[in-house]
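Take a look at the structure below.
Left out: one protein chain. Kept in place: all the others.
Labels A, B and C are assigned to the chains in the order they are written; within every chain, residues are numbered from 1.
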Amino acid sequence: MNFDYSEEQLALQDTLRRFIDKEYRFDQRRTLAQSEDGFSREVWAQLAELGLLALPFPEEYGGLGGNAVDTMLVMEVLGRGLVLEPYLGTVVLAGSLIRDAGTLSQKDMLLPAIAGGELLMTLAHYEPGTRYEMNHIATTAKSTGNSYLINGAKSVVLGGNDADKIVVSARTGGGRRDNDGISLFVVGRTAPGLIIRGYPTQDGSRAAETQFDNVEVGDDALLGTKDGALPIIERAIDYAIVALCAEAVGIMTALNEATLDYLKTRKQFGQPIGRFQALQHRMVDMVIATEQARSMATLSAVRVDSIDAAERRRVVSAAKAYVGQSARSVGQAAVQLHGGMGVVDELNVSHYFKRLTMINATFGDTDHHLGIFSDLLLAD
Amino acid sequence: MNFDYSEEQLALQDTLRRFIDKEYRFDQRRTLAQSEDGFSREVWAQLAELGLLALPFPEEYGGLGGNAVDTMLVMEVLGRGLVLEPYLGTVVLAGSLIRDAGTLSQKDMLLPAIAGGELLMTLAHYEPGTRYEMNHIATTAKSTGNSYLINGAKSVVLGGNDADKIVVSARTGGGRRDNDGISLFVVGRTAPGLIIRGYPTQDGSRAAETQFDNVEVGDDALLGTKDGALPIIERAIDYAIVALCAEAVGIMTALNEATLDYLKTRKQFGQPIGRFQALQHRMVDMVIATEQARSMATLSAVRVDSIDAAERRRVVSAAKAYVGQSARSVGQAAVQLHGGMGVVDELNVSHYFKRLTMINATFGDTDHHLGIFSDLLLAD
Amino acid sequence: MDLNFTPEEQEFRVAVRSFIDSNLPLDIASKVRNGSCLGKDDFVRWQKILHRQGWGATMWPKQFGGAGWSAVQLYIFDEECSAAGAPMQLPFGPKMVAPVIMAYGNRSQQERFLPRIVSGEDWWCQGYSEPEAGSDLASLRTKAERQGDYYIVNGQKAWTTYGHYADWIFCLVRTSNEGRQQAGISFLLIDMKTPGITVRPVIMIDGGHEINEVWFDNVKVPVENLVGEENKGWTYAKFLLGHERTDIARVGRSKAALKRLKQLAHREFANGRPLIEDQRFRDRIAQVELELMALEITNMRVLLADGKKHAPGPEASILKIKGSEIEQMLTELMMLGLGHYSLPRSFEALDAGARRQSADADYAAPLSGNYFNCRKVSIYGGSNEIQRNIIAQMILGL
Partner (left out) sequence: MDLNFTPEEQEFRVAVRSFIDSNLPLDIASKVRNGSCLGKDDFVRWQKILHRQGWGATMWPKQFGGAGWSAVQLYIFDEECSAAGAPMQLPFGPKMVAPVIMAYGNRSQQERFLPRIVSGEDWWCQGYSEPEAGSDLASLRTKAERQGDYYIVNGQKAWTTYGHYADWIFCLVRTSNEGRQQAGISFLLIDMKTPGITVRPVIMIDGGHEINEVWFDNVKVPVENLVGEENKGWTYAKFLLGHERTDIARVGRSKAALKRLKQLAHREFANGRPLIEDQRFRDRIAQVELELMALEITNMRVLLADGKKHAPGPEASILKIKGSEIEQMLTELMMLGLGHYSLPRSFEALDAGARRQSADADYAAPLSGNYFNCRKVSIYGGSNEIQRNIIAQMILGL
């Protein structure tokens, strides 16, 4: 048992951190958040150059063969920098779907393009009115012989406004809440009948509502087994959850640094406010919560690659629930300890807080995952 | 709208408080708790003399015609004094059952005896394995013509070891969890077949397990309508819950006084520990929790007499849940702020804490009543 | 002890409700209920309507044009306004500067300023905090130097809510550096149109513009705008802090919000069923309802006790702490209730097609922003940490 990172991992993290400190300062990030795309294609190209976009892919497709712990390292730093670029949707979500379920030719075509920074992708899975239920799919894909016609709507598709290709889940069989009968298709953004309505999200990134009106795709657009995509989707989303937990830990760490600094420099009543014991203790609780969250995020990153689906479910839901709770209390405390400065747009504190809050609402909130974890106790 | 007590009410409270301050000091109470009975018959006689045992009964039966607010006033003071005498079981529980459901002759026989301090009674309702469900009754009462044969077991009967008569609930019809089919009977403690095993409870008072083996009672032992006793039991227990909430508020108030005093007198690091801001703020939270609990207890006491069963259920469960939460946090904080002195038998703090904890487990804990309140939202 | 409203109070409620029903503009009510931002015009329109009814400053003594209502009546009025979606009356004029002018201002100040507050003609803002003087208000540095018939004011105020709408600002300024910090502060009324005043917007966490910095660069303020005596401003400021009382607990608003939360939980779906059937979410609603039930009583206890002794007490800090916590719980639950629909920043981006498929669209838009914005309520007006200090010192003697 050891918690040490390899030299390669430390080097990667260090490079990325230096890049972000230099090229992704808070004011630059603000400009990007207000731009049309909501991120920088240039930064994206640089992330590709650093090898980040190739991280989780096998070497034969131009990847670095990294595991979930590598992704964790990267996401922590991206969180710290509040990076807007669509890493989660493209590399983690769509990337792991293709890696794990794609045909040889799909992998050949898509993975190197993602790794090289030429292709943006995402997953469109959740639908209006489903909340966080993964098997609740009403979108249909009807076979017409050698093609499929896709109809339905997908909501809050992360990075959906910029994605060149979207992996979409649809029913090829089964009823609305069946586990079986769900399939995945790769659809180009320009496909006739596909309407994408992009919008900014609360944290400054981008998402989209997507509408599929008789969108026709060929048989070769099928990704993975027909009717059997749910386990693959669950795994990809679990990878994404682990990545989000790491991002949250990166943000909490940054918030703690900012708050501690504020406590030491902000003076009231003739002394730094960090001399007040009630504030000290709240700061201590933030640190404890963050360290505990880091432990849980680490546990999930180490386990998600190696364990069976049931145990993966347990550990990943544990992490999402627990990190979410920590993030809530750390975020709220950071804002409170900053006083008025915590609720203005000008400082990064409010932006960290908003991102933490939105992470909670992505792929199931704290109560959703606590519920999954709790219900598993029935089988104990 | 006003929160003022009448002069009679204030006088009663004042008299009782002075009596307890003088005759029921903590060391006297300790001796009583370790005695065979677990309370003092002499004190009981004095409570009768003060009129307390007659408080909620109609004047024609020697009562004072007091309402739930009067009982609240008394219970607050009893809580403050950690009074062990079986007021709740005798006057509040059994007393209100007889008052509300008794025949004229039952009232004639029992109420003046209670009021005079000559008769101890209680209700035996909950059973092993039922937790807090009120309709979960397996004890049976079989009619033999002009008598009933009672069989079954009742658990944690408050004051059951000393009660002269026990009001027991039993099935005269219906299945184990039906609302209908429950009846009440008044049974003397010496009835053949009735086995009472008394024991001290965690807070120093007394309770009993009772076993009914073919206990025979006459038709005239029936209290209230045959098969229709559940609503009456619920109402009596609701009165008892309101009384317990007031007792808890009395205890919290006393704990706050003790803790505040400790903070002001205990010195460490060359100053009273109450100079430390983290402890100050925790003390403030105790005070806020207590004032909020007082509000909720007051609300329930004012409403329990006047409102219909459904609204009574809502307000009483709200009070039990909320006061229970407050009591937990105030109790735990009082112990923590007392440091080692909070966990020794010698000070009253640990005794207050234990009593608060046991109140929570009586007639449904916090989660039980939050659940009732929450489920009522479905009908909103 | 009687927690029922008297028949007179109930009649009063009916009268208030019926007035609001017939007079509250629907467009304003709809904005309030959806949690959208109100513009200056919305506040002023409603103030003028209230003024026509004689309810422009209900909490004032009758002699100054108030309604002469009891604490219970004021509470009922507040509750009915909140339930109907009337805009919250902004405190700066009627509840903050006005009581100071009544208590410490001279006759001519009272005649000049009070009528224009109650009529809605003058919009006031508060010049208390400064960048370096927040919780530690007495360390303020904005300077007013007497030159003939004028004070020359230099400095900067921060966190000035709706300063960009204001006609007047009431300021704490330093007129002396001698003695204790508190002893050199004066209370000045300043016309916002005076040359040398610059208002700079501060954008909030939710992207909205409510607050401002106000800069004073050699601003000439006539000495007749000094309230009371020079260097006695701290006394007036403390008096004021104890004043904004009848709705510091915000019970009426929170009751209305709770109602909206329950509606939301019935309309949103989880796992194919109404969200209210999700026990975990329902329990959270139940929990905040318990807090609010208790606070409603605590609030009345404090108000009625105050009514007797006619002096605001530090108990108001209890109301502030609990009231703000409850407001924050409510906004948080509304956001959580939306699930992933809490992410979009603006539903204006969703066209009608998407709206049809999402039950959320119409009322969901401002909810995340409201949650973010509402973090301020445990910070402003004396943070909850400061409130705890006040209770510790003033009530507990620690």
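Here, contacts are C-beta pairs under 8 Å (C-beta built on N, C-alpha and C of every residue); 3 or more make two chains touch, one makes a residue touch a chain.
Predicted model, so just to flag it, every value in this text is computed and none were measured.
The chain that is not drawn here is touched, among residues B:191, B:278, B:307 or B:377, by B:278. Touching the chain that is not shown, out of B:17, B:226, B:264 or B:354: B:354 (per the contact rule at the top). Set against the missing chain, the residues C:70, C:176, C:194 or C:279 yield one that touches it, C:279. Only one residue in the set B:198, B:224, B:250 or B:274 touches the chain that does not appear here, and it is B:198. In the full complex, subunit C makes contact with the omitted chain through residues 279-280, 283. Counting over the whole complex, subunit B has residues 126, 128-133, 136, 153, 155-156, 176-177, 195, 197-203, 207, 209, 211, 267-270, 273, 276, 278-279, 332, 335-336, 339-340, 342-346, 350, 353-354, 357-358, 361-362, 365, 367, 370-371 touching the chain that is not drawn.
Residues touching the missing chain, restricted to subunit A, are 1-5, 69, 260, 263-264, 274-275, 277, 280-281, 283-285, 287-288, 291-296, 298-299, 302-303, 318, 321-322, 325, 370-371, 373-375, 377-378, 380 (touch as defined at the top).
Just so it is clear, only the chains that are shown with their structure count from here on.
The interface with the greater number of C-beta contacts, when B-C is set against A-C, is A-C.
Using CA-based centroids throughout, the chain positioned farthest away from subunit B is A.
Rounded to whole angstrom units, the spacing between the C-alpha centres of subunit A and subunit B is 53. Centre-to-centre separation between subunit B and subunit C, using Cα means, comes to 43 Å. Subunit A and subunit C, compared by their mean Cα positions, are separated by 38 Å.
Annotation for subunit C: residues 385, 388 touch two or more other chains.
Looking at subunit A, one finds that residues 276, 278 touch two or more other chains.
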